[in-house]
Every structure is written in structure tokens, then in C-alpha cells.
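One chain of protein is taken out of this complex; the other chains stay put.
We call the chains A and B, going by the order they appear; numbering starts again at 1 in every chain.
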Amino acid sequence: METEHLSQAFPLHQNMRLSKLHLWLKPYMLFISSFYRRIEFMSVDYDIAKVLARYVRAADRRDGTAMAELFLTEGKVTMFYNDGGTPQPLGELVGREAIANAVTKMMKPHPPRGWSHHTTHDAIINVEGDTATLDAQFIVYNVVGDLKPEGGWPVGASGAQGTVKPIESGYYRPTLKQVDGRWMIETLQIILDLPVAF
Amino acid sequence: METEHLSQAFPLHQNMRLSKLHLWLKPYMLFISSFYRRIEFMSVDYDIAKVLARYVRAADRRDGTAMAELFLTEGKVTMFYNDGGTPQPLGELVGREAIANAVTKMMKPHPPRGWSHHTTHDAIINVEGDTATLDAQFIVYNVVGDLKPEGGWPVGASGAQGTVKPIESGYYRPTLKQVDGRWMIETLQIILDLPVAF
Partner (left out) sequence: METEHLSQAFPLHQNMRLSKLHLWLKPYMLFISSFYRRIEFMSVDYDIAKVLARYVRAADRRDGTAMAELFLTEGKVTMFYNDGGTPQPLGELVGREAIANAVTKMMKPHPPRGWSHHTTHDAIINVEGDTATLDAQFIVYNVVGDLKPEGGWPVGASGAQGTVKPIESGYYRPTLKQVDGRWMIETLQIILDLPVAF
């Protein structure tokens, strides 16, 4: 199919048997292919998914600075309570400083022996040129280790001591923009499945 | 290595020093590279993973129509109880209509303030030409929000109010086929870890 177009667009090849074109191009392609292997490591979908991977790391470290760097200067976060499919707006953060503050000061600090995991799943990514949308499910876990008794763990205890508890879930729906080769969050909708008490 | 082939296959270049070939090709490659950035966004592995991402969205919305569109017309779903490694067949759905019906009518509707998340993890994808296999772990969560008391949330309550509970797990093992550039599910084995009461 493409080969027909080729012979029309490429007078140089008109006398060439099209069946031979592939052989003729092959060394070029091998060359270009080896070049691509070196410069095109990462797929765009991964580059975009990685932004969310950094987002959840920043959230779990309560690191507002690292979080803010993922957003455009004028970036925006809007939170919604899903309410069975008709999302109710809960609040909005505008700009990197507000976003950094919310992470550092408004998220509950981890308790002793505690940690959290914001995990995301099943990303649906759409890219158009330098903009992209992402839709990912999320589950948040709180993890709290047991305090080791002074006399040591009880007889028979083995493995991990403590609890891993899913406490929140929903969807992250960012829009992203590529700036100087780096994907940044322009807006982020967080859809929470559960109602929130303030 | 490739450059030797090039000089044989490409008489135009015979008098050129091979070491200069890279310089000569570079602008072409840059051009093609910028083109690829625009048309070859997504890797095949992502295109295939996205089918499963749409599958779980359809399941959580109990949207049989959206689910059926992911399957070939003659698509098939077979469910198994894993039974510690020797899977027992539980049932089979054949064709888009049966699949749509099962999602819309046989999956339990969400309770008030309820939602679910079918999440998938650690896909192993193998592609051969226009066919592919995928093996993913899955965990299903049921989410139910607490009913906000008439007098408002109790003093001291903060954060998400309700439960996020993992209720099912197993493996999704679809085979897929690329039709007109779109990956579709041909067969899907669902391996459930837990026994099922009907």
C-alpha cells in the first residue's frame, strides 16, 4: 500500500521493482533502528505515567516542594467527592505555593512507625502533541508498625508486624503539558469515592 | 556493521568515507525522530495494557456496552476457580451480547454511597505480530461511604469516612488481536483465587 505511494512520490525509484525496495531500504532502517534504540528508550506513555509515580512519592513523603515541582507554575488541583457518579466539588488549590503548602501542612503527618502508600492503577493516557490527559484509579493505604514489646516479639510471631489498611480510593485525572521536554501537571482533578470530614 | 551493508546497498555512497556517514544521516534522523515523536507516541505494550484499563472501568461502571466493545464479536470469557493451582472451570460467556448482559445484569449494583475498583497489576505481555497475550494480577475493592449523620460528622472525625475493602483477587489472562489498528480481546480467562457462591 505504502509502496505504491512511494513509487509515485519518488521518481528515482520508478524503474525499480517495488518488491526490491525493502531490501534497498533495509540497511538504512537497521542503522536508524540502532539509533532509535539509543535515543528513544522511553515511550511517551511511560514518561507521562512517571509524573504520577513522582506525585505519589511526594504525597507519601509529605514533601510539598517535590510535589509542587510536578505542576506548572499556575497549576491547579480540584477535589471532588464522587457521590455515586455526580461529583461534588470540595475545594481547589491554585498555584505551586498553595499546592506545596497543602501537602506539607494539611496532610496528616505519619504516626510513629507509620507510613502511607498512594498507589495508582490502570492509567488511561491520551496524548495530543504537547498535551495529554491521564485517568488513573488510586487506592491509599495507611501502614502502622506494631511496637516491638520490650521482651521481644511474642513466641510464634513471624513475618511483618503491624497493619496495612486501605483507607481511601478514587480517580486521579490530570491534564499535562510538555514544557522543554518535560511533562508537567496543568490541572489535576482528584475524585474521592468516600465523603470527607473536615 | 550496518555501515558496511550500507555502502554495498547504496552505490551513491561508495566514495564516501563511512565514518562520515553518521554526520550525513544525522539531519535526516533528527527529522524522522521529530516525526516519530509525533506519530509513534504509544508503545505497543501500553496499547495493550490500555484495553485492560478500559475493561476495569467498564466493570466498575457496570457498563455492559462499553465492556462488550472491548471484545471481538465472537469474544469469549471463561471463569475459573484457582483451587490452589489446578483451576476448575466455573462458567463461560460467548459473544458480545452475553458479555454485555453479564456486566449489566449479573454484577451486583453498587449500594448507596458505594463504588468498586477492579485494579490490575504487573502485566506480562507477549506480542506476536497482530496477536498478543496478557497476564495481570487483579484485586477488587468494594468501597462504601458512611452516611453523614444529620448533625454532621462526629467531633474529631477527619479524612475519608467509610471503608475500602479488598474482596476478590486473581489473574486476568486475555488473548488479544489487532483489528484495524485496535487491540481487541478474543478470549479472556478470569482465574479467581476464592471460591464463589452462586
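The criterion applied here is as follows: a residue touches a chain if its C-beta (ideal position, glycine included) is under 8 Å from a C-beta of that chain, and two chains touch if they have at least 3 such contacts.
Keep in mind the model is a prediction, meaning the values are calculated, not measured.
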Hidden-chain contact residue, picked from the options A:Gly85, A:Gly159 or A:Gly181: A:Gly159
Residues belonging to chain A that touch the chain removed from view: 2-3, 5-6, 8-10, 21, 25, 29, 32-33, 36, 41-43, 45-46, 50, 52-54, 56-57, 110, 112-115, 117, 119-121, 141, 143, 145-146, 148, 153-154, 157-162, 164-166
Determine and list the chain B residues touching the chain excluded from the picture. 23-24, 26-28, 30-32, 34-36, 39-40, 43-46, 82-84, 108, 121-125, 127, 129, 137, 139, 166-169, 192-198
